[in-house]
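Yeah, one chain of the complex is gone here, protein chain that is, but the others are all in their spots.
Chain lettering (A and B) follows the sequence in which the chains are written, and residue indices restart at 1 in each chain.
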Amino acid sequence: MLRFVLNRALMGLLTLFVAAVVSFIIVHLMPGSPGETALGASGDPQSIKAFNDSIGWNNPWVVQFVDWVRMLLSGSLGSSYVDNRDLSIEITTRIQVTAYLSLAAIVLTAILGVVVGVTAAVRGGVTDRILNSITAFFIAVPAFWFAIFLILVFAVFNPLLPASGYVEFSDDPIAWASSLVLPVLALAVHGAAGIARITRSAMLEAVGQEHIRTLRAMGVPRQRIVYLHALRFASVQIVSVIGLQFVLIFGGTVTVEQLFQLPGLGTGIQRAIGMHDVPAIQATVMVTTFVVVITMFITELATRFLDPKVRAR
Amino acid sequence: MSTTPLLEVTDLAVQYGSGKKAFTAVSDVSFTIMPGQVVGLVGESGSGKSTIGKAILGLEKVKSGSVKFLGTDITHDSIKKRQKTAAGIRVVFQDPYSSINPALTVGETLIEPLTVAGVKREVALERAREVLGKVGLNPEAADRYPRNFSGGQRQRIAIARALIVKPKLIVLDEPVSALDLSTQAQVLNLLADLSQSEDVGFLFIAHDLDVVRFLSDTTVVLYKGRIMEYGDVERVVVSPKHPYTQTLTSAAPVPNPHQQKVRREHWQTLQISNKNHIKDEGTGCPFVARCPIATQLCASNVPELRDLNGIKVACHLAS
Partner (left out) sequence: MSNTTSKKKSVPAFLKRPGAVLSLIWLIFIVGGSLTAPLWIPFDIGIQNVGFELQLPNWQFILGTDELGRDIFSRIMYAGAGTMIGAAITVLVSFGLGLPMAFIAAQRRGRVESFLSRFTEVIFSLPAMVMILALVGAVGQGNMTPLMIFFGFLISPAVYRVLLGQIISIRQRLYVDAARLNGLSAVRINLRHILPGIWRTVLVQVALIFVAGIGIQAGLSFLGIGPQEPEPSWGAMILQATNLIYFSPWMMVPPGLVLVITVFALNELADVFGEGAAQNSGVKPFSFKDLKGKRRADLPNLDSATKADKVLELTDLVVGVEGKHELVSGVSLSLNHGEVLGVVGESGCGKTMTALSVIGLLPPGVAIRSGSVKLNGIEIADWNEQELNTIRGREIAYISQEPMVALDPMFSVSHQLVYPLRRIRGMSKAEARAEATELLRQVGIVAPERVMKSYPHQLSGGMAQRVAIALALTGNPKLLIADEPTTALDVTIQAEILDLLRALVAERGMAMVVVTHNLGVVADIADKVAVMYAGQVIESGSAAEVLLSPAHPYTAALLGADPHFNSGEKMPERLTSIEGTVPAAWDWTPSCRFAARCEFATELCKQPLKIASAHSNGTVQCLRFGELNLSETKKN
């Protein structure tokens, strides 16, 4: 167990390091310099150079990289070149929005996906075929397009929920919740379709296992075979897909955030790109990678717990 | 026969993994095969019998000891080098389904070793048809796909693939274990015929001592990677000297109920005396924990292979 944790921690650090290198290289390939960005078109060459020197932009890349990593290790994400705002604060606020959104979405995704998948597998026949067509359709539907439908139905034709915008929980919990309903639904339906299909095939694989024959030969009641033995067998696969789906949702909220104008990480990075805000881009990449690493760790921990064969290793 | 041995295996040891997880699969195994001879390697799962076959073929790394083919040391030769040094060694695997590529015609499968050696396709295909006849299949089988053949027929194809290069030695790795009784008899008869008609020796790997008895001249009985008993097959089977060989022979049921009753009783007496067992501390005879006659000596010292009237036995107590 200790070996597993150490191993995972090492891999996680390695991943963060690679993310740091890649994002560092990418932002340094950007045309122009932070000085031009910060001072705008009006800035004269001298002050632009002075600005660039002050942030160390003209130092060798290695020095800049080491400085940046050192800053990250000290627990700070730096500050924006554009308006000098503290990125640690900005990212913390933004990540909250994205986290609410993707956590709510993954919970809904998992419940919906598992229920639909199990139903399709267990019922079989017409139910299976109908559910299968529905999931096949929703897998092909991008979240942002489905979101527009939701807006049409629940905001335009029946104005029940806001079409866009975000309200802080502390300001108005109810408005906060209703501002998240449509985006969460949009993200969840797409993800749930994928989980439903995996759940279905995992359940079918489980019931085809030889040990199910033994259970039947012992006269074990159907409910117990389905919901204890088959579901337990399938759970390893299902859990790891849920983990993967969370990563996809968390990284893929950008379009939905844009559509609903939610001030999350996605809109943040878009804004940063638009303004050539190098530290903000780098900070977002690092924070997102960190979330992915943690998610994968939790997922593996869960599958380890579920599968006695892996647990014993 | 005072010729060079076909195959000479000396003090062979094979180890899986390394460091803490290292596991010795085979140790101190020595035996020889003379030209045209059939040597049966017999043991249960975990005895290392297939590992020895793989080591001889170069599919498994040898830790120590040597393998000589016709006097040439091939122990550490790469598979590429073996195309020159050990081209006369061929193999037939256990599973006739996994050993033949379903996507190729039987002819394509058969001529592979020849075309690699630079033989023209037409010549090779002609030879393939000839060999198919030799293993009792219709020469036209060359144009068909493996899915058209039963397990027994596939095993004949695998034998034909081995024969096509006119080998001196064929390693038969459990060639009949996956077959039904009647097909098993067909293939065993075929192998017996081939060992007469062709100038070829067999290393016959099996878990069934009686099958080995049918086909082999000499047998090597293995347990946990070590030789327990080695010698003329009839003598080993009829009057086994090693307690493990005794256990093995009395465990295999015969289809005659009266004889089987006697066998079973013999087995049970061996089992009952087995109850006062001595702990296996890993320092002595590998069979000590299951041995009906083990003493404290067996737990502490590894028995050497001793010659008892021409049969080699690794047991402190055998006489």
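The working rule: a residue touches a chain if its C-beta (ideal position, glycine included) is under 8 Å from a C-beta of that chain, and two chains touch if they have at least 3 such contacts.
As the structure is a prediction and not an experimental result, all values here were calculated from the model.
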One chain isn't shown here. Among A:Arg70, A:Arg85 or A:Arg232, which residue touches it? A:Arg232
The listed residue (B:Gln15, B:Thr75, B:Thr183 or B:Thr219) that touches the chain absent from the view is B:Thr183
Against the hidden chain, chain B presents residues 44-45, 57-59, 79-80, 82-83, 90-91, 93-95, 98-101, 103-104, 109, 112-113, 116-117, 147, 150, 152-153, 158, 161, 180-186, 188-189, 192, 207-208, 210-211, 213-214, 234, 237-239, 247-260, 263-264, 267-268, 271, 290
Considering the entire assembly, which residues of chain A contact the chain that has been omitted? 11, 14-15, 18-19, 22-23, 26-27, 29-31, 121-125, 136-137, 139-142, 144-145, 148, 151-152, 156, 203-205, 207-222, 225-226, 229-230, 232-233, 247, 250-252, 254-255, 258-259, 265, 269-270, 272-273, 276, 281-282, 284-285, 288-289, 291-293, 296, 306-309, 312
